[in-house]
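Incomplete set of chains, arranged as in the complex.
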Amino acid sequence: MEERDALSLVLFSGTDDKLAAAAILVVGAAAMDRKVDIMLQYWALDAFRKEGIHKPRGASPEAGIEGWEVLQRSIEELGTPHWSDVLRQARDIGDVRIHACSQSLDIFKLSKEDLDPMVDDVQGVAAFWAEANGQVLFI
Amino acid sequence: MEERDALSLVLFSGTDDKLAAAAILVVGAAAMDRKVDIMLQYWALDAFRKEGIHKPRGASPEAGIEGWEVLQRSIEELGTPHWSDVLRQARDIGDVRIHACSQSLDIFKLSKEDLDPMVDDVQGVAAFWAEANGQVLFI
């Protein structure tokens, strides 16, 4: 069943909680030998700037300050790795590719060189759909 | 076509509007005899605490106060059931299972006993992917 093998992710949000949720879904899929393609758009692309990928980016606005503090405390107490390190781990164990959306690069006046080396290449939406032959998530 | 039969939902958001949107998608799928698996993460998990599942949790921040009032008024006027009751109904008519994400339980220092009895069990991301053989949504 080829559809099951690939997982395609449109990563739009740039808050630490959504990026952490995405990273754990990706590492789980990679551990099951599934190819994963991630296209970075908008605020998620912004979160992959080379300098500052570990910079705190807050939680979803619904979390409020209280929710953000819960997350911060749990990271300290549980020693949870940062989402970018979870993604790096996913790339070590599986076939995980990270693409910067060309249109979003234009919006933020960024080029591939401004992004973390974890980002593999620049991709348009047509190329994303051409490869997305299985499940797709928008986060 | 087995892929069509199952629907897997990563429920991340904990605002009443997104939970209501998720619940109606779930009850619709359950009514069509589709197996539904829901994994609760982050703010959605927090929304399933045993005491207070009916507590108002606000709308998506983009709604503003005005949007929240529209929702509240419509619930009164239309007699719309609460999202948790829609999910209960979905579980009555179909095969709908609700799993608490183990990692999110750790973050919020919760255990299964703290959650509404509607939650069936605790699940890791690997188990979620192992069962997700059809469409997947992230809400």
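Chains here go by letter, A and B, matching the order in which they are written, and residues are numbered from 1 within each.
Criterion: a residue touches a chain if its C-beta (ideal position, glycine included) is under 8 Å from a C-beta of that chain, and two chains touch if they have at least 3 such contacts.
In this text, all values refer to a predicted model and were calculated from it rather than measured experimentally.
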| With 2 chains placed, the number the full structure-file assembly comprises | 3
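As a convention for this text, only the chains that are shown with their structure count from here on.
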| Where the centres are mean C-alpha positions, what is the separation of subunit A from subunit B, in Å? | 23
| Can you name the residues of subunit A that touch subunit B in the complex? | 1, 3-4, 17-18, 21, 24-25, 27-29, 31-32, 34, 60-63, 67, 70-71, 74, 78, 80, 135-139
| message | With touch defined as at the start, can you tell me which subunit B residues reach subunit A in the complex? | response | 3, 10, 12-15, 41-43, 46, 58, 60-61, 103, 106-109, 124-126, 128-130, 132-133, 135-138
